[in-house]
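What you see is the complex with one protein chain gone and the rest in place.
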Amino acid sequence: MDGEGQTKKFMFVNRKVPYGTVYALESLEVVLISAAFDQDVSLAFVDDGVYQLKNGQSTDGIGMKNFSPTYKALGDYDINKLYVEKESLEERGLSLDDLMELTYEDEDDDWAEKTSIILVSREELAEVMDQQDVLISS
Amino acid sequence: MKFTILINEGPYQHQAADSAYQFAKAALEKGHEIFRVFFYNDAVNNATRLAIPPQDDRNITVQWAELAEQNNLDMVVCIAAAQRRGMLDDDERDRQGKDASNIHPAFRISGLGQLVEGGIQSDRLITFGD
Amino acid sequence: MATISVEGKDIEVDEEGYLVTLADWVPEVAKVMSEIDEIELTDEHWDILNFLREYYEEYQIAPAVRVLTKAVAKKLGKDKGNSKYLYQLFPYGPGKQACKFAGLPKPTGCV
Partner (left out) sequence: MAMLHIVNKSVFERGTLDSCLKSSLSGSSILFIEDAVVSAVNNTAVSDKIKAELSSKNFYVLTPDLNARGFTDADLIEGIKGVDYAGFVDLVADNSNVQSWL
């Protein structure tokens, strides 16, 4: 199941607002499964994708499941590289304070709780993307 | 070279499924290997055996089935996405206690792990979607 | 649709015995389901079921078995946080059987 011990760099690129389409939810489902394969998994939130991490999501009025709490479980799944693009946040009048707190416990640092969100510029993200083996966009 | 193809859109609504099919065909003609074609999101609807498109246009499900038969393609429909959208094979029909199935036998239902494995085992994973 | 009788009320379950409506869950549901599966629920079982319900409440997913064992080890101790222990309690697997008793959604069998 782990692909004969190979480790590849997987990046899931999220560029859509949640709820209007199913892409954010179904992308998150792949991400959770990918955790079982011991790969080097990261997520990117670009353009409207940054809205997926917006805090305070409440779906009571639209009758859909609020899946935003699931992003908080990613740390338990050892997925702790969530790249958020700075320009996309700024264009939308958002800052890190508007996003959910997403953390993981660092096994190599006495289980210290650390943030999973990595704020990057467009240029920095382009470099990170360039180094990936597999980019899955939705 | 080994490719895995990920498709995210249903047939006819969006060109993604057609583009993926043309790409797969061209890759095979050039001697490449298709490790897997993975149908996710609405793309699970590519696998319906009940569609009746007009005779003067392409039949996307049949095209896939023929390509698969000629080239021994592994075509996987995501079980989670399929269940949401009412796509069932005979086994799932029985397991879930439903009264019908609709997945063409050229496709098989399996989990999302098959997509991740495709990414690991292939040289390239290419996505077609909206 | 099949039903199970809980506190004198008929509750709908699917072909595999999972709740059709998650809001129907009360502790007695776990007890009735475990009797059908011929398991006697102990405090040790309840530790896991309560943990699963709390996890689901917080994250809106059932944890993968690997995540469950790690989290149980942290919360209840290493002797309980391993899959052998969990399978002793739930022979059909913590992912399937315990989630069923705890009234969580049916796993899609995704991996």
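Things worth noting here:
Should a chain be cited, it is by its letter among A, B and C, assigned in written order, with residues numbered from 1 in that chain.
In the analysis below, contacts are C-beta pairs under 8 Å (C-beta built on N, C-alpha and C of every residue); 3 or more make two chains touch, one makes a residue touch a chain.
Treat the numbers as computed from the prediction; the structure is a model and nothing was measured.
Every shown chain touched by the omitted chain in the complete complex is listed here: A, B. Touching the missing chain, out of B:25, B:49 or B:85, is residue B:25. Within chain A, the residues in touch with the undisplayed chain are 13, 15, 23, 46-47, 87, 122, 125-127, 129-130, 132-135, 137-138. Chain B residues in contact with the hidden partner, per the touch definition given at the top, are 1, 3, 8, 15-16, 19, 22-23, 25-27, 29-30, 32, 123-130.
One rule holds in what follows: only the chains that are shown with their structure count from here on.
Look at where the CA atoms of chain B average out and do the same for chain C: the two points lie 33 Å apart. Multi-chain contact residues of chain A (touching two or more other chains): 1, 29, 33, 36.
In chain C, the residues that touch at least two other chains are 110-111.
For chain C in complex with chain B, the residues that touch the partner chain are 14-16, 108-111. Put simply, chain A touches chain C in their complex at residues 1, 29, 32-33, 35-36, 65-67, 69-70, 72-73, 76-77. For chain B in complex with chain C, the touching residues are 79-80, 83, 95-97, 111-113.
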